[in-house]
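Then we have chain A:
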Amino acid sequence: MNLNFWLPVLMLSSSFFTGLIIFFLKETSTRLRTALNLTGAVFKVVAVHYMAYRLLVLDHIHQVSFSMGLGFDFVLRVDFLSLMFLALSSNLWLVTTLYAVGYLEGSPNRSRFFGFFSLCVTACTGIAMAGNLISFFIFYEFLTLVTYPLVVHRETKVALEAGRTYLWYTILGGVLLFLGVVWLQVIAGPLEFVDTGALEALGPDQHNILRVIFLILIMGLGVKAALVPLHGWLPVAMVAPAPVSALLHAVAVVKAGAFGIVRVIFDVFGRDFAGFLGLLGPLAVAASITIIFGSLRALSQSDLKKRLAYSTVSQVSYITLGAAVIASFSTVGAIVHLVHQGIMKITLFFCAGNFAETLGLHNVRDLRGVGRRMPITAITFTVAAFGMIGVPPLAGFVSKWYLGLGSLDGGSGWIIGILVASSLLNAAYFLPVINALWFETPAKEWKTLRPSRFETPWMLLVPPIFTAGTALLAGLFAEWTWSPLGLARQIAFGMGVYP
Partner candidate 1 sequence: MTTLLIYAFTSIILFSIGLFGLVSHPNLIRKIVSLNIMGGGAFLFLISLAYHGRSPDIDPVPQAMVLTGIVVTISATAFALCLTRRIREKTGQCLLEHCPDKPET
Partner candidate 2 sequence: MGLIFDLIIGLSLAGVAWRIVRVREHFQAIVLFITFGLLLSLAWTRLKSPDIAIAEAAVGAGLAGVLLMDALGTLSSTRNQPLPGRFLQLFIPCLFLAGLMAYTILFIPADFQGLGPMVSEALPDTHLEYPVTAVLLDFRGYDTWLELGVLLVAVLGVLCVRQAGTIKGSMLPAPAEPVGRWIIKLLLPLMVLIGGYLLWLGAFAPGGAFQAGVVLASGGVMLWQAGHPSLALLHHVWWKILMISGFVFFLILASSSLLYNQQFMTHPEAKMWILGVEYAATLSIAICLISLVLASPARNQGDQRARKTES
Partner candidate 3 sequence: MPELLILVPFTGALLCFLFPGHIRDVIGLLCAVLTFVASIILTGNIYQNGPIRLNLGGWKEPLGIGMCVDGLSVLFIFLTGIVGLLVSLYSVSFFSKANNQSLAKHFWPLWLFLWGSLNSIFFVSDIFNAYVVMELISISAAALAALSGTNASLIAALRYFLLAMAGSMAFLLGVGFLYAQTGTLDMYLLGAVTDGGPLMAMALGLMTVGLIMKTALFPFHFWLPPAHGEAPAPVSAVLSALVIKGSFYLLLRIWCTVFQDTTASPQTATLLGLLGLTGVIWGSYQAIIQNRLKLIIAYSSVGQVGYLFLLFPLVFITLDPAWKIEAWTACVFQTISHGLAKAALFLAAGNLIHATGTENLKSMRNIADRLPMTTFTLALAGVSLMGLPPSGGFVAKWMLLQSILASGQWWLAAAPILGGLLTAAYIFRILSQAFVSDDQISCCGHVSFVMEKSALLLAIFSILIGFRSKEVIFLLSEQVYFVIQGGIIP
């Protein structure tokens, strides 16, 4: 009953109560709000790192559980897999908060925005720490709720429409997930993520039901993970402000779905058992279709954020793909891509936000020659985009490398083809943007919407620099023990799926 014991709860409350307090702040008390936000975020980062230390070095798993009295417990456990997502969400929250403060300077309804923003991160943290499927579901639904106000933040007609679409999808996903979770509970009792073998012990007569449950669960999670054909909400939700899109795409919503899929495969069914049931092959195919489809669609978007959105559709499925292949390398690839994709995509959205906010540019065509006007933003964009394509030595390459090796190891070499095709398509939709940024001449004079000392206010500049730098370093020093890849390997080792 010491501090260490309550650490998971503290993690949750650091953003939860921040959010709640912010709701009650006046619109004008900007400083207090910013201070609160940053304090919460920093606290969370520190706590995560402390927990990572305890877990990885001291081998101590934090766990708190409360009885719900319904045949299941509400469990918060920081295990290896949680740690990755936790680290991602807490660090990126800090960055995004900074960005959002700069981005929304002077715009209305900021208290509401930051309140929900904090709650959103709380939900993410909860998703990461959930120790069983039910706790996971609880936070999953919480996430749906608190992201809705962020999506409709602009209050325009389009935003409301997008919000509605978002809700339809996510609520449907939630309902499906609910069904799956309940069903699983009915046939197998409460399933902690630690007792993986329980389903295997059920006997062959239950196998068909288990297959159906798996399908339902994946469909429920696939909505947020934007698996085709459940991805429809993602491009629409682009109307949200840039920090929201960044958070939605890099950390919160999409990742929650992907993380859930990883959880279901590894900690609920057990990867080998799922493979034995013949579930992973179709999942890999679905993920591959999503990867290709998303890239193809991104190719034909002329709106930068929409292009990025479809790119997310494609990229996030790498995680699913990696989880769906029975090979240690794939697992590492999936886990590490969770982080890498987050860093890179958030950079891209920061940059898109900077272009939109500083010069009012939304369309890819308008970006011609912006590299000269906003070199730093353009550089970070370039770095992240190359990372997305999978060009070494950036982070994206590392995950692709592991995915590729894993697919060979898992006996499904065709996935290499998917990876290559996707890389080519990624290049096809990112390189024209980069080309336009750097090597084309501007069509007209830009009018600066936000005059500042630098190319854009520093709060909008630091976050992309930081994340792009991280993306670069994560690739360059991938082999370092505490790099994302190093962590992913330790995690996979901890999960018992890495030699």
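With respect to how the candidates were assembled, all candidates are chains of the complex that A comes from, given by their letters.
The definition used in the following text is that a contact is a pair of C-beta atoms (placed from the backbone, for glycine too) under 8 Å apart; a residue touches a chain by one contact, two chains touch by 3 or more; residues count from 1.
In this text the structure is predicted, and so the values were computed from the model without any measurement.
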Looking at this complex, which candidate touches chain A: 1, 2 or 3? 3
Residue numbers on chain A that touch candidate 3, as the complex places them: 23, 67-70, 74, 108-109, 112, 137-138, 141-142, 144-145, 148-149, 152-153, 155, 160, 163-164, 167-168, 171-172, 174-175, 178-179, 182-183, 185-186
